[in-house]
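Every protein chain except one is present and positioned as in the full complex.
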Amino acid sequence: MSHNSFGHLFRLTTFGESHGPAIGCVVDGCPPMLPLTEADIQQWLDKRRPGQSRFTTQRREPDTVRILSGVFPDEASGQQVTTGTPICLLIENVDQRSKDYSDIKDKFRPGHADFTYLEKYGIRDYRGGGRSSARETASRVAAGAVARKVIPQVSIRGALVQVGPHGIDRDNWDWEEVERNPFFCPDAQAAAKWEGYLDSVRKSGSSCGAVIEIIASGAPAGWGAPVYGKIDQEITSALMSINAVKGVEMGAGFASAAWSGEQNADEMRMENGAPVFTSNHAGGVLGGISTGQDIVARFAVKPTSSILAARQTVTRDGEETEIATKGRHDPCVGIRAVPVGEAMVAIVLADQFLRHRGQVG
Amino acid sequence: MSHNSFGHLFRLTTFGESHGPAIGCVVDGCPPMLPLTEADIQQWLDKRRPGQSRFTTQRREPDTVRILSGVFPDEASGQQVTTGTPICLLIENVDQRSKDYSDIKDKFRPGHADFTYLEKYGIRDYRGGGRSSARETASRVAAGAVARKVIPQVSIRGALVQVGPHGIDRDNWDWEEVERNPFFCPDAQAAAKWEGYLDSVRKSGSSCGAVIEIIASGAPAGWGAPVYGKIDQEITSALMSINAVKGVEMGAGFASAAWSGEQNADEMRMENGAPVFTSNHAGGVLGGISTGQDIVARFAVKPTSSILAARQTVTRDGEETEIATKGRHDPCVGIRAVPVGEAMVAIVLADQFLRHRGQVG
Amino acid sequence: MSHNSFGHLFRLTTFGESHGPAIGCVVDGCPPMLPLTEADIQQWLDKRRPGQSRFTTQRREPDTVRILSGVFPDEASGQQVTTGTPICLLIENVDQRSKDYSDIKDKFRPGHADFTYLEKYGIRDYRGGGRSSARETASRVAAGAVARKVIPQVSIRGALVQVGPHGIDRDNWDWEEVERNPFFCPDAQAAAKWEGYLDSVRKSGSSCGAVIEIIASGAPAGWGAPVYGKIDQEITSALMSINAVKGVEMGAGFASAAWSGEQNADEMRMENGAPVFTSNHAGGVLGGISTGQDIVARFAVKPTSSILAARQTVTRDGEETEIATKGRHDPCVGIRAVPVGEAMVAIVLADQFLRHRGQVG
Partner (left out) sequence: MSHNSFGHLFRLTTFGESHGPAIGCVVDGCPPMLPLTEADIQQWLDKRRPGQSRFTTQRREPDTVRILSGVFPDEASGQQVTTGTPICLLIENVDQRSKDYSDIKDKFRPGHADFTYLEKYGIRDYRGGGRSSARETASRVAAGAVARKVIPQVSIRGALVQVGPHGIDRDNWDWEEVERNPFFCPDAQAAAKWEGYLDSVRKSGSSCGAVIEIIASGAPAGWGAPVYGKIDQEITSALMSINAVKGVEMGAGFASAAWSGEQNADEMRMENGAPVFTSNHAGGVLGGISTGQDIVARFAVKPTSSILAARQTVTRDGEETEIATKGRHDPCVGIRAVPVGEAMVAIVLADQFLRHRGQVG
């Protein structure tokens, strides 16, 4: 059952609300004997951490992770390693600024889950979005760090390829550039333009959407579980579960709908005695199983719903009113979605690797 | 575990290969006392059945379904009803034309799962695609017919909104038109144009992609299971599991990435004493939970990989060669994906309804 | 979700009612390239088949199994092998003797599921027990035959060790004797006595219970998934799911409650350079993980509820009445439970093997 869990053999269960005592997760099914320290996880959390530039929320959360279980020192190597038992990762909520929630307590913020949580459960923790806050994604990033350990042969990298209406020039793609600008943008020229654009968005109290691309390199051919555990299906599911995501595509994606079969065909040749593909419109997956090529997924994040401009809404009691967000928010929540998307793809691949090894050996 | 199963409380397990003795499925967890006959299911299978126009494959499969279990006559009503036990639906393969498979037995068809199945399993039933054939989707449609019985209050309809590069004009949308043309197209003018376009594609032995839209009306607010069983997550997972699908989006989808928060906000007002939304960019889902609006999903189908033009490929033995498809194939496999998409959305919603009722009552 | 499915990586889903058109199952997650024919499965079904001696029901069901999917000829070996896709096994119901069901249609048979199915579902297929019939266990035996192929290194054998109040003498245990008498009894002397006892039970229209022991030899140390997928937990779950089973124990079982820690300890020594245990009170499992010793489980089957003597009961309409069973029934349903118990243990071990291989490699 997948209320708050994701994955099968490698399985993540998350818990916690934005302004409760802590958030965290349990990672179950991790293979034993993998070196794992808190620092291994912290480096990825730091990538997602808010407040690192003026383009993300100024909420100050150190997001310090503690490993509560599932690791032990290995005498032979002297390293702390996984033991095969569940790994609980805990992140305490520090910056629970005591503030006046009266505005959002009774008003439904457009684009937020306020209305639907209340309709479903009859109650909601309204402080900072509670369970529906993007803060939950810190747990995903922490679990993704563990997943990467399971499949060290696979490199999983993400980049922002569109901000608002502004895309990148793929000819300028440079992975090193991704580390240099505050947008995880692989195109230095685009990044320069985005800075001005995002400043104007931020200053006007508005927000914008984004498109993120995740590329996993190094997965061999043969991972995936047709027909309802397809690797592209599970990547889609994983990415769509991230807050504010409205679309996911693999390889050529929606563009391929306009193509002919001749254009779309990824032809095959031999190279160094092994079959290779001359293109990768499939995004590294055929019939739900990896081809050995790069696995390429893209997902669209809607503009941050919390904006300064007042929007019409209603209250719990059925009064018409309006609401504007004054708090600390990301002008483009898509930026911080990059490490989250990477983590989710890592989790899918780690799980698929273990499942493949289980069934096929 | 989701190799060949989908869903939780309402759960589908499919089996069968394209040219084996039969395909079919087991539907488990169906509520009892729902009227269900073979005719109830057959009507939906007939919608997907090949060979109904010159625009779909000429393979002749009657796709006659038999209910092997899970139903019984209800004395009170005189109707055959579900009993709450698993429903096995069997469809025999009839048109297993004995033909020469030597060509595809050893060559990998670009865009097909030939290579990946062999890489994964070391063996594959190559006849007509075997397990990876779109024929498997008949089982989905049959199960979808059962799912519709579980949620009679919800109307689930699909339409083709793009064929190759040719989209519809949304102002022309007419659900009745969908039943009148062989493309499930809601725009009569577009349908007329598509006919010529698809004839040329068909005659040239080429193929094209498509975009399908599924709209579910009547689901109340409150269905969905955050944060890893989100209703949009599961719909996109369900649609992505369909053969040849390369992208999925909800509501405004990828387009919303280019918008501002002001544009994207679905504002709320009161109407007849109840909250209503003034737009539906969200596609009927907020925070993974239904809003009570129409649930709107779109998915992109790549062009049929089987085309007349020879494509470069390699053999199992590592010889470079080329392959052209001579058999009976759909010029646009996206057409027949419409009833399949409807079925998958029905399955997700039936499952979410039962899960919601389980947790919340 | 486990309504009608069992297992995780190796997963069984069964369907069908006693007097419907067919029963059967889908086995999902089976590794590829395992030789598998209908004859491989039929041999185990024949062991369970009714009507083979005067001590089991005289219902005549050939229980002929058909493999509908998941197998294909392997060119290299010339054998039919599994392909890694779901294996559907179908057994048609032949001896659906058209008879008068008016008696059991409205009366609740004590010890049967008539009352509870009706309370749960509001309807039931009352013919021959419908879904709650022991006939469902034929699907388990068929799936168990597949499971044995997954773990050829493990030998799984069962024996009847008690019939009514009459146990065996363990000093007489002879596996070959199990094949010689109609009770799967490993003690020739006990078997001789049971014959007279069971004849008297049968002739008087009464019934008796039994205890079955299953021993799996050859599983290595290390299988099992603590703490909620323990190998003994899953074996007891699997055995308890068999119709009429009222108790399950591992190794010394209930007897160990009366022992001291000194008596119960399975001490360890070295033998040929490997650790060995000097006893096996644990039944081959410690902490939910296999020790490498024989895995030993026992389960108790209650006396067949269908007996000639009239018992007090009530009707659907709330009338007090009585009921006696005139049909064809097993005087000791425990006899035919032996191959069913073997099959369920095989399914658990195949699943645990794959899960272990998945997590640990």
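Order of writing sets the labels: A, B and C. Residues in every chain begin at 1.
The definition used in the following text is that contacts are C-beta pairs under 8 Å (C-beta built on N, C-alpha and C of every residue); 3 or more make two chains touch, one makes a residue touch a chain.
These numbers come from a predicted model, not from an experiment.
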(message) One chain isn't displayed here. Which of the visible ones does it touch?
(response) A, B, C
(request) Could you tell which one of C:108, C:126, C:183 or C:353 touches the chain left off the display? (result) C:108
(message) Touching the hidden chain in the complete assembly: which of A:121, A:173 or A:197 does that?
(response) A:121
(message) Even though one chain is hidden, which residues of chain C still touch it in the full complex?
(response) 1-6, 8, 12, 14, 108, 110-113, 115-117, 119-122, 131-132, 136, 162, 164-165, 201, 206-211, 220-230, 232-234, 236-237, 240-241, 243, 246-254, 256-270, 273-275, 278, 281-283, 285-292, 300-307, 309, 311-314, 318-320, 334, 355-356, 359-360
(request) Against the chain that's been left off, what residues of chain B make contact? List them. (result) 1, 8-9, 29-32, 84-85, 226, 354-355, 357-361
(message) To test your reading of the contact rule: which positions on chain A touch the chain that is missing from view?
(response) 1, 3-5, 8-9, 11, 13-17, 20-24, 26, 28-29, 32-33, 66, 68-70, 72, 74, 81, 83-88, 120-125, 130-131
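In this text, only the chains that are shown with their structure count from here on.
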(request) Can you check how far apart chain A and chain B are, centre to centre, with Cα atoms defining each centre and the answer in Å? (result) 27
(message) Distance between chain A and chain C based on Cα centroids, please, to the nearest Å.
(response) 45
(request) Would you give the residues of chain A that are in contact with at least 2 other chains, written as numbers and ranges? (result) 1, 8, 226, 355, 359-360
